[in-house]
Every structure is written in structure tokens, then in C-alpha cells.
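The complex appears here without one of its protein chains, the remainder shown in place.
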Amino acid sequence: MKKVGPGMLIVSAIALLFLVAPIFVAIPLAFSNARTLIFPPPGWSLMWFEAFFKRPDFVKGLRISLVSATASTILVTLIAGITAYGVVHMHGTKKRLVSLLLNVPLLIPVLVIGIAMLFFLARLRLSGTLPGLILGQVMLCLPLVFLIILAALENYNPNLEDAAASLGAPPLLVFREAVLPQVTTGLAAGAALAFITSMADTTMSLFLRGPGATPLPAAMIAYMRARIDPMIGSSAVIFLCISIVFLIIINRLIGFEAVMGVREE
Amino acid sequence: MTQSKSSLIKKRIVEAQWTDPMVLFRRLAVAPAVLLTVIFFVLPIMRLAQISFFRNVAGGLMEPAASLENYTAFLGDPYYLTTLGQTLLYGVIVSLLCLLLGFPLSYTMVRIQTRAKPLLLGIILYPLLTNALVLVFAWLVIFGYQGPINKLLLFLVPSAEPLRIIGTPTAIIISMTHAGLPFMVLPLMAAISNIPVSLEDAAASLGASRAAIMTQIVIPLAMPGILGGCLIAFTSVLSGFLFPLYLGSNATNILPLQIYEKVSEAANWPFGAAITFIVLLMTLILIGMGTLGKDLVARLARSSD
Partner (left out) sequence: MYLELNHLSKRYDNVVAIDDVSLSIAQGEFVTFLGPSGSGKSTILRMIAGFTRSDSGYIKLNGELIQEKPPYKRNLGIVFQDYSLFPHMTVQQNVAFGLRMRKVSKEEQARRVADALETVRLSGYEKRLPNQLSGGQRQRVALARAIVIEPLVLLLDEPLGALDRKLREEMQIELRRIHEALGVTTIFVTHDQEEALTMSDRVAILSGGQLHQMGTPYGVYERPATDFVADFLGRANLLQLAVVACEDSLIKAKLPGGSLISVPAIGEVATQDDIQVLVRPEHISFYPPAGDTPCNTVECAVERISYHGSGAYAILNGPGDVQLIAYISARELAEHGEAHQGQRITVYWPISASTILSRRA
């Protein structure tokens, strides 16, 4: 008997089509030559990309998004990597408590975290600044990236550290020779995830924006107040491309199964 | 000696205990993340709770106070209570739709062998990892007067009036189901992948039909994943203010949108904080119910032995 019945397969196919549908609508629209959201587009042009790159607020927004995503990626990868290394060497109640504390934010709606962050950073006079935005995205990514790196370290063998030491490697060399080679893949996957998550973020971008720090999503929302035209589609394509590129990178590095916590058969 | 890996590691940690720099580094490694989480997650939540008792002053200012007026204003206004009820209703509908689509999808993804699996998993994951504005834009096109749905309708029935979908609950529910589906699939796939195929084979060898295998074996064993998935899908509705903002109308107001409007547009932080705190409480109640549910499932499973 086949493992998966026909009913299951049909519903799965519908679900996958449903999931993928927005991509097939958003991408063509960005190349439309119409002024309205007509689908399929009557003709093709790059006019909306041109328009996108002629708007200083969008270009600057994209730059700020990239800068804050890069900065939070570096910070989060470092912190989550070191933490995962520490947790791998922990055990018992302490390990459970640390993991619980770091995972709790995943259960709380991002909107709640964003609002709380806004109020807190406002108090520190950091809301509306680039460091504030970066901090917000760090907190947004930290639990996710920690989980991914920890999952990638599932096969981490701490005994290799002892082996290196017994063969005469002092601590710094133990780190370089026995620790780093074991963690680089996980760190790279974590960094890719951090970058995508920061680029995908609308909540922090919107609530922590300020005069000097208006990331692309915030600029888009400001624009969408007045009108919604295919130019939004051109920024959507930019976001989609970034997501897809980094998704491919993550899959190459550790595979989606590891990201999803799925045990392979 | 057959020592499990974890006990080997455990032994190793207990044993290494002098001031080797590596040992010190291992000890302190979790400190930055723990401190960061306490300072920039726990403290902000406390600040949120505090502000929800403040008083709003005209001009976007607030006055420190310990007043319940934000909460009484919320609970005393039928408009907000309707919004609260609508939020719960959308949450339930979206969770159920996600489960209906997500369970077969998760099961299929775990059990089939295909070279396209990475691509399919990518399709499942991308909505989580792409900007929500991309999805909002796509739904605006799909549901629009000149979008594919209406084009198709007019092609089939030339005399028909174009459908107005944007602004209806349908638009909100479809877009939020789309956004929530990956959240459902993640825990479900993890749970189903933990069920050995041999259990299904064993059931089949004992004469169980495909449906019986599902209801008797897979669903009971996947119950923690099902509960977890519903919980996170519901939580995603509590975060989704962009969908009702662009695809909704006054009739489809939900609390996340209220929060956005109070904080961002009306600059009434204390009231926004109160609504946010109510959403947080709803989340905590859900988590509590989910935990109780898991215990209950476990107990039922034991008692039916």
C-alpha cells in the first residue's frame, strides 16, 4: 500500500498551490506597464523598477533595511552562536531553563513584542534611531537563530575538544581546530536566517522607524497611504528575491528538514 | 560500555572544573543571550504593563498613573468587545482552516519521497521568511476588481458584476490562513516525523484501513503537534495587523489593527498598551489551555490503555 492516500495528496496539492499563488501574482505585476493592479498585466515594462529607484525614500529605505539587517545578522549570529555553544555543554535543569527563557519570545505575538520594544526603547530615547531598529531586529531574530544553530549543533562532539587538548593543543588552538570547524555551517545557516528574518520584518520596521531610520517597509506603508500601484510590486520582487536566495543558501547549508525540526527517515 | 551520548556529555561537563579558559568560556557563553532576553524582552513587557495603567494626555503625551481607566474604557465599550469577539472568531476559523490544509500537507511532506522535496519545503517556508507587505500586495491584486478571480468570473459569466472581495471577512480569513499555514505545518511535520512508519505498517497488518490508521494512530500521536500548530496559527492572527489594514474594512476590525491604530495613528500609547496587554493575556491563556490540552491528551492516552 502506498503510504499517502489520494485524498491526502489532493489536499496537499491544493495547499501548496494556495501557498505559492501570491508569488505568481506579485512577480508579474512588478513588470506590468499598467498604472493599476490589472492581472494578468496588459504588457510588460521595467517602468515600475525605474520609478522605484527614482524615489529617494525607497532607495534610502532599502539601504537602511540592508544596513540594519546586516548589523543585526552579525550581532545575532555571534550571540546565538556563543549561546548555543554554551548550551551544548550544559545539562539538566540549567539547560532547560536557559532554553526555555530564550524560546519564550517565539510564543508571544510579534506585535506584542514590537509594541513593548517601542515603549521600552522610547524610554531609553532609542526609538526611531538606527541602533534602536537594529536592537529590535536582534531581539526578533535571536530565538529563531538560536534554535537553528542549536539544531545544527545536534551532532556537535565535545569530546573532540578533549582529543585536541590531549594531543597538545592549548585552549585557543582547541577553539580553532576542534570547535570552529564543527560550528561554521550552523553559524552560516543562522546568519542566513537572521538576514532573511530582518529583511522580512515589518513590525519592528514600522514601530521603531524614525526620521533618520525609515526602512523600506515603513516607506512602502507611507506610500501605500496615498495609492497602491505596481511599484509596490517592484519592491515586493526585491524582497522575494532576497528571501529566495537566502532560503536556497539555508537549504544548501543544513537542509530545510533541520530548520523545521523534522527528523529524516 | 553503552553510555548514551548525553550522559557522556553530562559527565564531561561535571568533570571539567578548573580554570581552563575554555571551561570559563563555556560557563559564560550563555550570559549575553540571557541578559539580552531579560533586558530587551522581559523588561519591555513589564514597561508595557506599566504604561497600560497610565493616563493619556492630549498631544500624544501620557501621564504616569495607576489607573484602570484604559481597561474599563475597553471593557465598557461594545465596539471594542465586538472587536475582541471578532478577533477570537477569526483566530478560531483561521486555526481550523490551517489545520484542515496543514495536516494533510504535513503528513504528505513527511511520508513522500521526492526529489522536489526541498522546493516544496521552500514553498511552505517562504511566507514566514518574506516581507508581509509582499503578501498584502499579492492579495490586493488577487482580490482586486481587475484581479485574476474577477477576470475568471467575467470570462465564465460575461454578464456578472465583479465581486467585491477586499473589505470582506473572506479576504481577511484567506490572507491570514495563508500567513498562518506555515506556522501550522512546522510543529505538525516535526510531530509526524517522530511517528515511526512501522507503527502504521503494524496497524495496516492488523487490518486497519487508511482512515483507521489516521484516526487511531497518526492523529493521536501527532496531537501535541496539532495543539502546538493551532496555538501558533492563532497567535499569528494576533500579530496580523497589516492584512485587516489593507484588505479589511470597518466590519473586519480586529485587535491587532486597533493596537496599530492607537499606537501609530492616534498616538494614544496607554490605551494601545492596554489592548496589547489584553492580547498578551489572551496568548498566555491560549498557551495555558494548550499545555492543559497536552496533559489531557496524555492522560486520555494512558487511561485508554
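Of note:
First chain written, first letter: the chains are A and B, and each begins at residue 1.
The rule is short, and it goes like this: a residue touches a chain if its C-beta (ideal position, glycine included) is under 8 Å from a C-beta of that chain, and two chains touch if they have at least 3 such contacts.
What you see is a predicted model, and the numbers here were worked out from it, not measured in a lab.
Touching the chain that is not shown, out of A:G7, A:P170 or A:G212: A:P170 (per the contact rule at the top). Contact with the omitted chain, checked across A:G7, A:P42 or A:P181, is made by A:P181. Only one of A:L160, A:A222 or A:I248 touches the chain withheld from this view, namely A:L160.
Annotation for subunit A: contacts to the undisplayed chain at residues 157, 159-160, 162-170, 173-174, 177-178, 181-182.
Everything that follows uses one rule, which is that only the chains that are shown with their structure count from here on.
Separating the centre of subunit A from that of subunit B, both taken as means of CA atoms, is a distance of 16 Å.
Against subunit A, the residues of subunit B that register as touching in their complex are 6, 8-10, 12-13, 20-22, 26-30, 32-34, 36-38, 40-41, 43-45, 47-48, 51, 100-102, 104-105, 107-112, 118, 120-135, 137-142, 144, 146-148, 151, 178, 181-182, 185-186, 189-190, 193-194, 197, 200, 204, 210, 231-232, 235-236, 238-242, 246, 256, 259-260, 263-264, 269, 272-273, 276, 279-280, 283, 287. Against subunit B, in their complex, subunit A makes its touches with residues 1, 3-5, 7-9, 11-12, 14-16, 18-23, 25-26, 29, 36-40, 79-80, 82-83, 85-92, 98, 101-102, 104-105, 107-113, 115-121, 123, 135, 138-139, 142, 146, 158-159, 161-162, 171, 174-175, 193, 196-197, 199-203, 206-207, 217, 220-221, 224, 228, 232-233, 235-236, 239-240, 243-244, 246-248, 251, 255-257, 259-265.
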